[in-house]
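One chain of protein is taken out of this complex; the other chains stay put.
By letter and in written order, the chains are A and B; residue numbering begins at 1 in each of them.
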Amino acid sequence: MNEQAPTAGIEARLAVIEAKDEIRELTAKYCFAVAEGDAETLIDLFCEDGVFSMRDREWVGHTGLRTLYDGAASGVTPKPYIQNHVIQVDGDAATGRCGVEIRMVNKGVANTVAGHYSDTYRKVGGRWLFARRDFKVFHWVPLARGWA
Amino acid sequence: MNEQAPTAGIEARLAVIEAKDEIRELTAKYCFAVAEGDAETLIDLFCEDGVFSMRDREWVGHTGLRTLYDGAASGVTPKPYIQNHVIQVDGDAATGRCGVEIRMVNKGVANTVAGHYSDTYRKVGGRWLFARRDFKVFHWVPLARGWA
Partner (left out) sequence: MNEQAPTAGIEARLAVIEAKDEIRELTAKYCFAVAEGDAETLIDLFCEDGVFSMRDREWVGHTGLRTLYDGAASGVTPKPYIQNHVIQVDGDAATGRCGVEIRMVNKGVANTVAGHYSDTYRKVGGRWLFARRDFKVFHWVPLARGWA
């Protein structure tokens, strides 16, 4: 008799739920670190070969990402709020999509941003990390002008 | 001896968590489809007899819902962001409440909307769907005017 039998299926289902929970917290930690301008923590949330892409630009690997996040941390830090998260887990890989609203200051002007992230996640050394974030911008406009 | 005994309670608890996870993703998929003006996908998230209600209007069934979502898709698509989700699961039925903020464009003017959805969900053919969404609007105003 296989003693694992009664629990093996349940354990696998629970592991998927736990993975999704950790991945949602990964994106939350991302928001906290952006809001605090903590480039070190941000980079640590990405795989060594992790990529962030936006419009026609890419920041590749920890060195490339440092350029991006040091820049964001140099002035008034953006305040991102992530919602609407859908995640598909496949073993130690996962993909996800989530919405984001960001309060920014660009050259002294309050900007408001709305968009979606398309993410790829990978479990490395027991931790879920970003393998890739593709940021699709719906609009990135001065608050006073609005999104029309 | 009942071999199911040790795991039956755990399986039932896990099933509730999984149902809530899927229902949260249902509302996220709703936001993605609204943002993309994808009326087909939106309708497919509702039961055949599903209802969306707002203020004193109702859109009933897939045919009625198509009127609503084709309209939303005809211009600049709204960008909804859903949060604060509370869900009660009872077998293949569930109720929930969640907050929503929406970035709209109405007649060329940036509008901002805040409200709550009161939802009823039903599991049909293995998938959780909207049986009913009642949208309570706190305010729906031009961004330049604000909500005061």
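For the reader, a short list of remarks on this structure follows.
Convention: contacts are C-beta pairs under 8 Å (C-beta built on N, C-alpha and C of every residue); 3 or more make two chains touch, one makes a residue touch a chain.
Being a predicted model, the structure only gives us computed values, none of them experimental.
Listed here are the chain A residues that touch the chain not shown: 3-4, 6-7, 10-11, 14, 17-18, 21, 24-25, 27-29, 31-32, 35, 76, 79, 81-83, 101, 103, 105, 108-110, 143-144.
Although one chain is not displayed, its contacts with chain B can still be listed: residues 6-7, 10, 13-14, 17, 20, 81, 83-87, 97-99, 101, 114, 116, 138-139, 143-144, 146-148.
Here is the rule we go by: only the chains that are shown with their structure count from here on.
A separation of 23 Å divides the Cα centre of chain A from that of chain B.
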